[in-house]
Structure formats: C-alpha cells, structure tokens
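Omission of a single protein chain aside, the complex is shown with its protein chains in their original locations.
Naming follows writing order (A and B), and every chain is counted from residue 1.
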Amino acid sequence: MLSDLPLFPKQASSMAWQVDALYLFLVALSAVMSLLIAGLLLTFAVRYRAKSRADRSNAPEGNNTLEMIWTLIPLGIVMFIFTWGAGLYFHMARPPEDTMDVLVVGKRWMWKLQHLSGRREINELHVPVGRAVKLTMTSEDVIHSFFVPAFRVKMDVLPGRYSTVWFKPTRPGTYHLFCAEYCGTKHSQMIGSVVVMQPDDFQAWLGGDVSDLTPAQAGERLFNSLGCITCHNPGSGARGPALTGLFGRQVRLAGGSAATADEIYLRQSIEDPRAMQVEGFEPLMPTYRGMISEEGMLQIIEYIKTLGPGPSAGAAPSAAQPARGGGS
Amino acid sequence: MSHYLNHDYGIRSWLLTKDHKRIALLYLISATVMFMIGGIFALLVRLELLTPAGDLMQSETYNKMFTMHGIAMVFFFLIPAVPAVLGNFLVPMMIGARDLAFPRVNLLSWYIYTIGALFTLWAMISGGVDTGWTFYTPYSTAWSNTNVLVTGVGIFITGFSSILTGLNFIVTIHRMRAPGMTWFRLPLFIWAHYAASIIMILGTPVVAITILLLALERGLHLGIFDPALGGDPVLFQHLFWFYSHPAVYIMILPSMGVISELVACFSRKRVFGYSFIAFSSLTIALVGFLVWGHHMFVSSQSVYAGLVFSVLSFVVAVPSAVKVFNWTATLYKGTITFETPMIYAFGFIGLFTIGGLTGLFLASIGLDVHVHDTYFIVAHFHYIMVGGVIMGYLGGLHFWWPKITGRMYSEFWGRISAAIIFIGFNLTFFPQFILGYLGMPRRYHAYPEEFQVLNVMSTAGASILGVGYLIPLVYLFWSMRYGKPASDNPWGARGLEWTTPSPPPVENFPVTPVVTEEAYAYGTHGKESPVG
Partner (left out) sequence: MADAHAGALHAHQFEDADQQKDASTLGMWVFLLTEILFFGGMFLAYAVYRIAYPAAWAAASHHLDVRLGGINTVVLIVSSLTMAMAVHAAQLGRRQQLVVFLILTMLLGGVFVGIKAVEYQHKFAEGHVPGPGFHFEGADGRHAQLFFSLYFAMTGMHALHMIIGFGLLAWLLAGSLKGRFTPSYYTPVEMIGLYWHFVDIVWIFLFPLLYLLGRH
C-alpha cells in the first residue's frame, strides 16, 4: 500500500517493511519536532515583535531544570532510536543458516554473478521468492557497492577482500540493482536488475542453461591445472597442509598466532603464502597472484568448501591424519 | 576620519597588511571567488540532471563537475568562510584586543589558502579531477586518469591555512582578552570559534598526512592503500573521515556562533542558557572526533565498530538540539525585529533543525544501510551546509557589514534575497530526501526515468537559489560605494565591536577597554541600549 505513493521503493524483502517502519517513525518524529520548533519560532515572532504590547516582565535568561529536561529527553529518545536501528542492523549482519549462496564479482562497470549450480549472470540476479539468499562479493578493481533499494540492502564490494550481504525476497518482480559507490566513468551505468521468481519458475530457469560447471567443479579443475594438488594432497609426506575439512577450522600459523580458515584466509594464502605460513610446514608455496581471476578464486574456495569431512565432490579425504602437527 | 580602510592606500598596503580586518577582507574576496566557482559546477550538475539520460555532457565531464563542486565548496569555502572572514575580523574586536596574537601568521594563512586554491584551480582547469571530493582508494590512486596529484597538493597546502588560523584564534582567545573579559563574559561567537579552532588544529593535520600518503601512492606507486600492492583501502577511509567528519563541525560551529549573536541582538535579550550553549560547542567539538565511522557503516567494517559509531553519532546530536532550544527560548519575552540578519537567523534555525533531524536517520545504522550513498545523504548535508552554514554566514555578513564597510545596504533587497534563498533552497533539496529513499544513488550521471520529476523540481529550485545568491553580490558591492554611511552601532547591539566607529580604526580601540558587564547586556522593552 505504501509503495503506491511515489515516496517509497517497493517492499520486496523481509527487511523492507522493518526498515520502512523505522523510517516512518523518524519522519513522524521529525515532523513533530520541526512543527514544534517552527510553531514556537512563529508564535514568539508574532507575540513578541517589537511593536506588540505583550508582557515581557521577568524575561528568563536561563533555567537549569528546562535545560536538563530538554537534554535528557532527547537523549532518551535518541537512545531508543539507536536501539531500534541497531536491532535492524544485527539482523542484517547475521544471515540465517540455510541460504542460497551466490558469488558476485564487481568490476568496472558490470556485475558478474554465479550461482552454485553453475549458472552465470551478468548484471542480473535471478532468485526465488521466500528463500534467504547470501551473496559473497569481491571486486576486481576499485570499491563498488551492491545496492537493491527494494530490499533495503547495500554492501560495499572491495578489491582484495570478501564482503557478504543477505536478503529474503518476499515479492516476485523485477527490481533495480545499482552500484552505490562511485567507481569512475560508467558508475551510473553499472546497474541491473534482481528478478524474483516463484520457486518453480526459478528452478526451471536455473536448469535452463547447463553449459557451465558449478563453481566447485570449476574450482576443482583449477586446483588440478594449477598444480595445487601436487602439494596439497592427503597423502602422508605431502609438502602442503591437506585441505580436507579445512574450511571454517582454526589454523595455527608459524609464529604462534591462529587464524580461521574462511574465504579471505584462503584467498590470502593463495596470493601471499609467505604471509600465511602454516606452522609445521616449509615455506615452499609460490604465490599465485595475477594468475587467478577473482571468479577463479571464488571457485577454488567453493571447491575447498566441498572438501568437508562429509561426502564431497572433490578428492576423497584421507583416513590418516598427516604426520606433522599444525593445521590440516 | 582615519580608519582601517583608508589608513593606507595601494595594492602593497593590502597584500602586505598585518591588520586582521584587512586580512578578513582578503579572505572575503578569495572565498567568494571559490564559492562562485563551486556554484558554477553545481549549476552544471543540476542542468545535466534535468533529464534521465546523460545527454548534456560526457560521463567523464560530469564526474569532474560533481567532484570539483565538492572540493571547491568543502575545502575552499565552507571550512574557511565564517572563521576566516567573520572570525578574523571580529575575534580581536569582540575580546577587546588590537589584533590577533600572530598577525604575520594570519597573513601567511591567507597566502597559503590562496596558493592552495590556485594549485587546485590549475588542476581543475588543466583537465580536472573526477574522484569525488572523498578521494576513495584505490580508484583515486590507481585508476583515475585525472589530476589527482595536483589537486591533492592544493588541498594539502590550504590545510595549513586552517591549522594556522585555528592556532592564532586559540592563542588570542587565551591570552589577549581585555581586562574584565572573563571566559564566561565572552560572546558566544568566541566560544564557537574557540571550539572550531580546537578541531582545526587537531583534525586538519590528519587529513594533511592522509593526502600526502595518497599523493605518494599515486605518484610513486607506494601501495599504502591499494590492495593490489598490499595496502588497505578501508584504512584510507578511516584516516580521511577522522578529519572530514569533525570538519563539518568546523563548518557549522562558527555559523552557530553567528546565530547566537543575531538572535540576542534582534530579540534585545541575553541568549537563553548562555553556559549551556558555550559548553555544547565544546561537547560537539570533542564528541565530533568520535563518530567518523558513521560514514563507513557499509564499508565492511565490523558490526561492533558500527554500533559504537552509531551510538556516539546519536550522542553528538543532543548538544546541537540543545542550542536550537536555547535560541528559541531566547525569543520568549524578547523584543523582536526582522531586519535581514534576523531573517537569516530564523532560516538557519528552521533549516538546521530539519538537517539535524535527518542526521538521526543516518545515525540509525539499520536505516543508513538503505540511504547511504543516495540522494538522502546529499540532501542531509546540504541542509546543514547550505541551510545552516551559508545562512549563518550571510546573516553574519549582513549584520556586521556596517561595521566592516561603514555602509548600510538596502534592507529591501536584503530581505528579498533572504526569502528567495530560503524558498530556492527548500525546493532544491527537499525533493532529494525523497529521491534518496526511493533509491537514487548519488554521483549518478544518468538515472532511471522514474526519478525525473523530483530531479526537475530540484533543478528548478537550484536556479532560484542561484539567483538568490547573486542578488546580495550586487547590492552589497553597490553599498560599498553608495550605501548610507553607518553609525557606530546601527542595530543597537551589545558587544565591544559595536563601541568602535564604523569602520573601526586600525588599532580597534584607542584605549584598551575594561569589561565590567556580562555578555548581551541588553536592556528591556526595545529601547536602544546605550552604547559602551
């Protein structure tokens, strides 16, 4: 209903109405405060204009009680608003457990997306209604920002690191996708659409183009063709840590510190192996910087994720643990 | 009679002056030129945005237009204008001193400002710069093919002008108050400039070194902020905003100081809650250093950092609200007249209130996610900077014009311009709140059609606003030659500056005044208070 007025974008995600609720509250508060101040200004301007004969006796020059009141009450109100906004933000920052994941690479001036089924898109993102979607994003060049007004979500997309955003679409339709961080000449053309479909239609769409490998399959291919398997294999005596079940685990680094093997850890280990030296292994790994595209990185990471302790699509996990200590 | 304007003639007497009053006028000229240049860029931006397609100019050109608009306005007008023009002229006079503590440093400040401005202008003319005034890396260091380096050098140079002015004000206010001028007898204009000066000296050096590192990275490929070279682009954002957020308080605090003076004079009443307003200025200066991360809520900084910055951003809103309440309360049982400066003061209070309230939207971190980098932000900061800072600046300029020039301007034209500016301003920027919430991103050369109506409204408003700014240029200039000669105290105001002739003598006070009364010792019932 609200979106019939040209004042709001469509509410197309589970967050949208929540954000709008806070917005409307603030609009109402602002209107009240503005009218109050404007009203007082006007009233005093008229009542106490020079020519008027209003009573000006005992004009106060200060009133500590009043000062306390109009300091503490606004403070209380803003703390309330803070809590409300913070609650929203917590919700936005914590994706639910079960999400449909999509990999996103932003580059000047387009969005490249890949579903885990393998289907790729450029400047468009198809998603099913009612399912939480999580995007893992990086940039090939400068900082971009992934912005879907109808979902009320936005997250910067940076080179050299991964950022994530999640949303749950609630309304089929086509919605604007904008780049919201200035990135050069065609910044305003780095736009596209998010297409929200009924689940069946989405499945049909997803299966419509089977020419691509899944990211994990493509990642496995890269893993082999780049020679990673030479050292990172589960056999004993392997020169590099085995990667089975690595994703999400704690790793001990040379020098005593520990790190969590998340996406950025894996990416850094591939780009700067010496910076991420694992305890108990020799510094033998060469750097692969410049040899793997951002999409390739994401694909390799997806492949490594599949090397969990459970059934996997990649190399079979070894029964024997590596003889050396340290992370595996 | 001899005064500071006719005391000495010739271009050398101006370019080598040590008189704070003449230096204020030198700044008035430079700052007005930069304002007009920034205004022209704004005009071109708004013209392009009349239509959804990018059809007036190429993308590269448009990106330079909004960048240079921001740079000219932020660094070369909004930060210096009130302190360097009004502050330079009035700080010594309001405290009963003959000049600032370091007059030659003051002149040096102006030269540094002007040289920096010329550098930047050269960068603009010889190709321009297109990074946005915020220079985010790695775009600005590794990708933009425009004059980033030269622009950075220009801004770096001008920063020292701000540092030296702040230093001068702090020492002057501490050490050169006339006998009897205790801290709590100071006009609130002085408190405001003192607080702003603290920010100037603490914040500006950080942006100076940041720009220097940026320039080194760009020129020598050092890789401090570029991830391709091992650096961290978010570190740049932290360092940049550590200054650039307090910078907005450098802009607004002096303007708020002006408003205190105007409201007191034109209500013929002491400002309500004097010490609360004084302390609120200091609080804003201090807490203002702790909120910079609210520009980075979606930059991938940690959730907890975001929450800390959010709560502190709410805290910093409260002292500003306290000022608005106190100014409003000053009107109660006052004797109010509506000369041009007072119209600007009313406009300021209204527009700053709206701008400040929209700040609450942005401090609400969950909501900021949606409106960050949209026109909502653009509208918010223009309400504060134009609706706030510039209205205060114009109000102050009109208020002290008779003192500075010895002439009265046309009250009719003064009021008309104030009204035109107020109307034009709201028409320009209010639609942008709506545009922003609808999702129109900022810095967009072309936009989806559904945003056109609001953009057309905004551009229409901008043309009215532009006219509103041109008119004072004409009548103020005209008044310098043909305006009615002003008396010592045409408004019947209190304050040491009004005890001198208009224009004042070179030495300000032939004998150092001794202060025996509180600030704003206005009488009651609208009688012109006795001077002195």
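We take it that contacts are C-beta pairs under 8 Å (C-beta built on N, C-alpha and C of every residue); 3 or more make two chains touch, one makes a residue touch a chain.
Note that the structure is a prediction, hence the values are computed from the model and not measured.
Residue B:Leu239 is the one among B:Val129, B:Leu239 or B:Ala345 that touches the chain not shown. Residue B:Met176 is the one among B:Met36, B:Leu118, B:Met176 or B:Met480 that touches the chain not shown. Touch with the chain omitted from the figure is made, among B:Glu48, B:Asp99, B:Asp130 or B:Glu497, by B:Asp99. Screening B:Thr131, B:Thr204 or B:Ser479 for touch with the missing chain picks out B:Thr204.
The chain not shown here touches chain B at positions 92, 97-103, 163, 167-168, 170-172, 174-176, 201-206, 208-210, 212-213, 216, 220-224, 229-232, 235, 239, 507, 512.
In the full complex, chain A touches the hidden chain at residues 254-255, 257, 272, 274-275, 277, 283, 289.
One rule holds for everything that comes next: only the chains that are shown with their structure count from here on.
Put simply, the C-alpha centre of chain A and that of chain B have 36 angstrom between them.
In the complex of the two chains, the chain B residues touching chain A come out as 54, 59-60, 63, 130-132, 136, 138-139, 142-144, 227-228, 230, 233-234, 267, 269-270, 272-276, 297-300, 303, 306-307, 310-311, 314-315, 317-318, 321-322, 324-326, 328-329, 331-338, 346, 349-350, 353-354, 357-358, 360-361, 363-370, 372-374, 434, 437-439, 441-448, 450, 524-526. Of all the residues in chain A, the ones that touch chain B in their complex are 6-9, 18-19, 22-23, 26, 29-30, 33-34, 37-38, 40-41, 44-45, 48-50, 54-63, 66-67, 70-71, 74-75, 78-79, 81-82, 84-93, 108, 141-143, 145, 147, 149-150, 152-156, 158-161, 163, 176, 178-189, 191, 272.
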